[in-house]
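One protein chain is absent from this view; the other protein chains keep their places.
On to chain A.
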């Protein structure tokens, strides 16, 4: 039976595993963390009175299937540290609790180790951000994950000890910024923060909302994002990146250039929500060496030769930023490629 080693138990690795197990392959999944799920498991439903198409509905059934499928062997707490290929068969060396373990006999390898959030980078967090009035959209996702307001007609519970009267969003943090070594657009933040803004608008109709961004992006499958939409929902937008953020005693002050008027302006807010760019995973460099892959200028992985020849496939955000739906569809495409290659159907 064909044996596949999947490295990474986030939504990408899990989707590939489930699809391949369904096709009859034997899967071994390696996850470095103690739990399966990866970053997507911390995200919360962003439905207001209607669905805002955050695509999380697609996620949990995949994880449930993963846990129920006997053809998938899940190795939690396993960090892959080395790999060796002989006669088209891969051997993976893992570290578990400081012990080295060896797994042999994989016909194909799928790399699905995902991305890092900007706040996880080791450059250190500027002091300004350690303030409960300033939160990452990642943290907001966790609040939404724990939300109990939708079915219960309650106010959204925010993990902050004050009731905000205004909330502003700043986009393109850790994206489109050569200083951050991330000149690319992360492609997800516009959609995410727009959804969060809508959830806030739904729960706090009186809240003053505003978004700073460089260019509004399409954001995956969310097709209705536009300036007019923001105006309709009474979300102010500023077509620029703020120049300075000051912590004042009462509120946070954002200094920006009003391009319509051509002058410096300031706006004060109770809550500041920062989008988080998608950055390449820490292991990407290791993978590029172990599996002979191209590390592109942004730090994401690319295939030099197609997986059909090398036996190594890339799934999910290990090869570039993408939202949940894109990640799932790309992962399904990878699974389909493996099925086609094994069953010798030509694509």
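Methods note: a contact is a pair of C-beta atoms (placed from the backbone, for glycine too) under 8 Å apart; a residue touches a chain by one contact, two chains touch by 3 or more; residues count from 1.
Here is the rule we go by: contacts and distances are computed from a predicted model.
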The chain not rendered here carries, per UniProt and among "DNA replication and repair protein RecF", "Glutamine ABC transporter permease", "Hydrogenase iron-sulfur subunit" or "Cation:proton antiporter", the name "Hydrogenase iron-sulfur subunit"
Of the residues A:32, A:53 or A:279, I need the one that contacts the missing chain. A:53
Taking the full complex into account, what residues of chain A touch the chain not shown? 23, 43-45, 47, 50-51, 53, 55-61, 64, 145-152, 176, 183-185, 187, 215-218, 220-221, 223, 226-228, 231, 239, 259-262, 325-326, 328-330, 332-333, 335-337, 339-340, 343, 345-347
